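Heads up, one of the protein chains got dropped from this complex, but the rest are sitting where they should.
Every chain is named by a letter (A and B) in the order it is written, and numbering of its residues begins at 1.
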Amino acid sequence: MFGLNAKDARLYIIVLALLLFAPFLLNPFPEGSGLAQFNAGYPDMMQRLVIFGLFAVGFNILFGLTGYLSFGHAAFLGVGSYAGVWMFKLLTMNVIPALIISTLVAGLFSLLIGYISLRRSGIYFSILTLAFAQMCYSLAYSVLTPITGGETGLQLSLDDPRILGVQQTAQGNIPVPNLFGLPMNAATTLDVGAWSFTFSVGYYFAAFVFACAFYFTIRLFRSPFGLMLRAVKSNQSRMSYTGLNARPYTLAAFVISGMFAGLAGGLLVSMDPLAGAERMLWTASGEVVLMTILGGVGTLIGPILGAGVITYLEAIVSTINSTVLHNWFEALPDGLENFLVNIIYPFVGSGWHLTLGLVFVIVVCFLPGGIVEGGKRIGGLFTRKNKSSDSVKADSAAQPGPGE
Amino acid sequence: MGILEVKNINKRFGGLQALGDVNLDVQEGSCHAIIGPNGAGKSTLLNVLVGKLIPDTGTVMFENKPVLGRKPHEINQMGISRVFQTPEIFGDLTVMENMVIPILARRDGSFALHAISQLRNEKSLNEEAEQMLAEVNMLEKRNMQASSLSRGDKRRLEMAMCLVQQPRLLLLDEPTAGMARADTNNTIDLLKEIKEKRNITMAIIEHDMHVVFSLADRITVLAQGTPLVEDTPENIKGHPKVREAYLGEAQV
Partner (left out) sequence: MESIILQLLNGLDKGSAYALIALGLTLIFGTLGVVNFAHGALFMMGAFIAVTLNMLLGISFEVEDPTRTDFLGNVMMVDTPYVVHWFGESFGNFLIDWSVPISVVVAIPVMALIGVAMERGLIRFFYKRPHADQILVTFGLAIVLQEIIKAFYGANPIPTPAPDAFVGSFDVGRILGFDAFAIMYPYWRLVYFFFAAVIIGLVFAFLQFTTFGMVVRAGMADRETVGLLGIDIDKRFVTMFAIAAIVAGLAGVMYTPILSPNYHMGMDFLVLSFVVVVVGGMGSLPGAVAAGFLLGILQSFASMTWIIELIPGINQVVIYLVAIVILLTRPRGLMGRKGVMEE
C-alpha cells in the first residue's frame, strides 16, 4: 500500500490514525477534574507535538542513519522561523509560501554549513556544527538585529508591506496566518458530557504536513539512498573501497534533515508568528538529540515517540507548582505530605530542565536504544520463543518493534 | 603490456623505507602473487594501489590510466576491488544488504540520490545478490546481521561483495589467513573458479605457500620494501635468493 511494504504500511496507518484522533486521545480526562491538567488535547500542545516530531524525524535522518551527531540543528529551525516570519511580513499571511521559503532557506544554510562541517567526522563534526550554530545564535542576537529582531525577536507589525495580502484587518489588527483564507487559529469545540474536544485548523494542517514528511521518511529509509546512509554509519572505509563516495551521501542527508528542521521552524511561526534567537541556542539542539535518543535512534517511530514524550512532559511538568503538589498529597499526613512535596518540587515547575538532564543521562546509560528498544525488551519477555537473537538483530536495524 | 603497471614506487615512513623502487607488472588474466616476510611492504603496496597511501615517487597505471592521485572510491570505480586481511564489511547490515551495496555502486557510480525508489522493488538487483551469495554458499545466511557471522563467513562475504562488482583486478590481502585447511582449500577452489570463469586478474598477498603455488602464475618476492625477484612459481621454488630471504624462515 502506498508503495510501502505491509509492516511499514501498518505503521504509517497507525501514525495517521493517531494524528487524526489526537484531539480525543490526548484528552482522556473530563474537564474540571483534578486530572484535567494532564490533558494534552489543546491546539497549542498538539501543534508542538507534531512540529517537534517533524524536527526529530528529520534529525534522525542524519544522526540515526549516518551516525553523524550534529549539535547545531536548532540553527536550521531558527533560520526557518525567521524566513517564515519574513514571508508573512513581506508577501502574504498565507502559510504555503512561508513554509516553502522556510524549507528552502534552511536547505541553503544546511548546504553551506554541511559542506564545510562534513569535511570532518566524529567529534570534530559535532564541534564544527556546534560552532556554526553558536555563531548563528550570536549574530542573530547582535549584528543581525535588523533581520532577526535581536532580543525581542522578530514580530509582525501593522505597517509590514504584505504586498499580496492586507496590511491590517478591517478592525485594524495584524492579520493571522492562514491557509488560503482559513485562519490557523480557527477551531471548533465538541462537548461530549464532561469532555470538551477542540479541533483546530492549525493542528490539522501541521498534522497533514507531518504526515507527508513522515511518508517521505519511510520511503527514504527503505530506499537505496537510505541503505547507503546506513552503510556510512557502519563502515566508511569499506564504502569507499566499494566505489562509493560517502560525502555526497552525508551532505544530502544533512541537507534533507536541515530542510525538515526549517519546515518545522516555518510551521512554528505559522502557528504563532514570532521568531526568537533562543530557538537556535545549543541547548535547543541538545533537546532534539535527546528526543531522538529517547525514542530510539535510527528507528522510524522512535523520534516521534521521543519528541512526544519530551514535549508533553515539558508542558505538563513545568506547570506543576507547589500548590498542585500539595493538592496531590493532601490525603497524607502533614509531615509526609511536606516531605514528598519537598522531594518532588525541585524536579517540577522551573526545575523541568533538571528532570530533562536526568532523563538524558539515564537513557544514554541504561537504554541506548531508547523507548523502541525498551518496548522490544518488554515485548521479548512475553514472546520469548523461536526468535533467535540473530534474526531479531537483523531486522531491528530500521524497523519499529512490538513496543510501538 | 600488463593490466597493472607499477613503476619506481618509493615510500618512506620517517626513517623507514617501506617501499623502495618497487616495479610490478601484472598481466591481464593472470594471478600474480606477492610474497615476502613480515614487514616486507606487501600491505603498504596494496594500500598504495587502492589509494589509501600516497607514495613519495612513482607511477601506477591501470589499463593505461593513472591511478595515483585518485581517491579510493574513484580507483574502485576504475575496476579495482580489494579484499582485506581483516574483513571490511558493513557489520550493522544484513548479508543481503551488504551484497546490494556493491551492486548499486556498480550500477549508479559513486553517488546517486535514489531517495524515493524502493529497494525491495529492485528485483534484478536482489536476484543478482542472491545468485552471488549462492556461489559462495551463503544464501541461507542472507538475513543474518553481518557482524554476527563467523570469521570465515565474513571473509567469504567480503569476497562475494568484491566479485559482484565484476572488477577487472582483484587484490587479495591474505585471503586464507587464520583459516582451517578445509576452508583454505575451498577458498583456493573458489579463486581458481573465479579466475577461469570470470577472467578476473588477481594480485594476491599470501603467506601460505600452498595457496600461492596452487594459484599463482607469477610471483614477486618482496624483502624490506624492494622486489628481489619476479618469476614463475617453478623458478621461484628453487631460487637461492628467495630461500635465503623468505623460505628459509617460513619453513615450507
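The working rule: a residue touches a chain if its C-beta (ideal position, glycine included) is under 8 Å from a C-beta of that chain, and two chains touch if they have at least 3 such contacts.
This structure is a prediction, so every number in the text was calculated from the model and none was measured.
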item: Which displayed chains the unshown chain touches; value: A
item: Contact residue for the chain not shown (choose from A:164, A:212, A:332 or A:354); value: A:354
item: Candidates A:62, A:128 or A:325 - the one touching the absent chain; value: A:128
item: Chain A residues that touch the omitted chain in the full complex; value: 67, 69, 71, 116, 119-124, 126-128, 130-132, 134-135, 138-139, 141-144, 282-283, 286, 289-290, 293, 346, 351, 353-354, 356-361, 364-365, 368
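Keep this in mind: only the chains that are shown with their structure count from here on.
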item: Cα-centroid distance, chain A relative to chain B, in whole angstrom; value: 46
item: Residues on chain A engaged by chain B in the complex (per definition of touch); value: 3-5, 216, 219-220, 222-228, 230-231, 233-235, 237-245, 248-249, 252, 256, 390-391, 393-395, 397
item: Chain B residues touching chain A - in the complex, by the definition given at the top; value: 50, 71-73, 76-77, 81-82, 84, 88-94, 97, 100-102, 104-106, 108-120, 122, 143-145, 148, 161, 165
